[in-house]
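Only a single protein chain was left out; the remaining protein chains are all shown in position.
And then subunit A:
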Amino acid sequence: MEQFIYYLKVSLISIRRAPLPYALTIFILSVGLGVFFANATFYYQLNSDPLPEKSDKLFFPMLNLVPYECSTDCRTPRVLSYSNVEKLSQTDIPSQAAAMYSADGYLRQRADQTPLPVSIRITQRDFFAMFDVPVLHGSIWPDNSARPEVILTKATAQKLFGKSDVVGEKLLLDDRNVTVSAVLDDWQMLPRLYDANNRNHLSEADDIYLPLETGYDMNYLSNSQSQTFDDTDYRQLSTQGRTGALHQLQYWVKLDTPAQQQAYRQFMTNLVQDEKAAGRHPSPPNNQLVAMRDIVSYFGGDSSDIKAFALVTLLFLLVCLFNASHLSLNRYLSNQYEFSLRRALGASRSQLQLQMLADVLIMALFTITGALLTGYGGIKLMNNLLPANRLFSDWDLTLLLGLLTVAVICSYLVTLYPSLRASFGSLNQQLKE
């Protein structure tokens, strides 16, 4: 330990002797790593798996059941009609299943109050179990039938009532009476993969939850995507919307085993064949069963700006590493005489490498501090310039540890070649110089 403290002292003396090259090395490495940290944060968070235990078991089925014959563009619609979902629900192969869409509404306690604008997820009971949504008070709807009951998030309950335990309270949702049946605990699934269409996976969770059947009865239209493939009047959602080709639903199923997945694929194939045999839906079959972990890329919602920036920040980091190595090499070559003198006085090469490790430690400390500051500034700047990704800018422990490891490795790499070159130089020649 005493020896190591000595090495640290020698390193500090060496820094004080030529502070400018050292400061430049730290500056360049900090900037390179800081920019890398900032982008790596977004990249890591955007590509993280919010449900690692079950993301390979959750699937989005899509069918090309539309009342027209496609000639050129035969892509399967990204959203399903109510009747399509009904047909897909006619099997017990999935262990859980939930259809859903989102809408906007206004919530208030009394008609004379200022309404609170809310985002509504209109869905079925399995939604909460499928996506591990924690319930704080009350209970989830017992079945999928229509009922004038809403589930609030904790934040919405506190905004409206100033407390979270509000089960049984009455509310007006767009002037219709509803009762609070449950309150959710703090929950934010990021990325929100159950709603990846139109890049909605980058958004925050909704404020309230309403049963699907009630949503249709109340004529709530999707605020994300709705398509009509026939003359269905979308103002008549509760009647025509249930039978016509008005597509606005997302549907998720939980298929626990490969056998279940195969069986469900076969079920979808049979369903489409039966429909065609019945003379409905003339378009060619194009069934899709997309796993949750692939859903963003299936919908083409990958954050291309972050990917592009990742490429260039990696390049920038490389340039900074080359530059810092270059500066470090100059610094070590300037000190080569000192290294040679030590070698001449009996120091072994491994002892010189220990000295180098002390240098790395000090450099890593300064670099990490600089890189974290630069990274923090970079994240603030990116939030400002690319605000769509702002929910993905938090550092967690895994990410921080990973980033710190990268910083230490970079500091080591920057010092490795220069120190080897200095300690393996020709002793006689150096002493002559």
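Rule of thumb we're sticking to: contacts are C-beta pairs under 8 Å (C-beta built on N, C-alpha and C of every residue); 3 or more make two chains touch, one makes a residue touch a chain; residues count from 1.
We adopt the following convention: contacts and distances are computed from a predicted model.
A.B. asks: Missing chain's UniProt protein name, "FMN-binding glutamate synthase family protein", "FtsX-like permease family protein", "Na(+)/H(+) antiporter subunit C" or "Formate dehydrogenase subunit gamma"?
C.D. replies: "FtsX-like permease family protein"
A.B. asks: Please pick, from A:S203, A:S334 or A:Q351, the residue that touches the omitted chain in the full complex.
C.D. replies: Hidden-chain contact among the options goes to A:S334.
A.B. asks: Please identify which residue in A:W187, A:F316, A:Y337 or A:Y376 touches the non-displayed chain.
C.D. replies: Reading the full complex, the residue touching the unseen chain is A:F316.
A.B. asks: In the whole complex, not just what's shown, which of A:N177, A:S304 or A:S350 touches the removed chain?
C.D. replies: A:S304
A.B. asks: With the full complex in mind, choose from A:P19, A:P134, A:P282 or A:P387 the residue touching the hidden chain.
C.D. replies: A:P387
A.B. asks: Check the options A:D49, A:D175 or A:D394 and report the residue that touches the missing chain.
C.D. replies: Once the missing chain is taken into account, the touching residue is A:D175.
A.B. asks: Need a quick check: the contact residues on subunit A for the chain that isn't drawn.
C.D. replies: Listed in rising order, the touching residues are 21, 24, 27-28, 31-32, 35, 71, 73, 103-104, 106, 115, 117, 174-176, 220-221, 223, 234-235, 302, 304-305, 307-309, 311-313, 315-316, 318-320, 322-323, 325-327, 329-330, 333-334, 381-382, 384-388, 417, 421.
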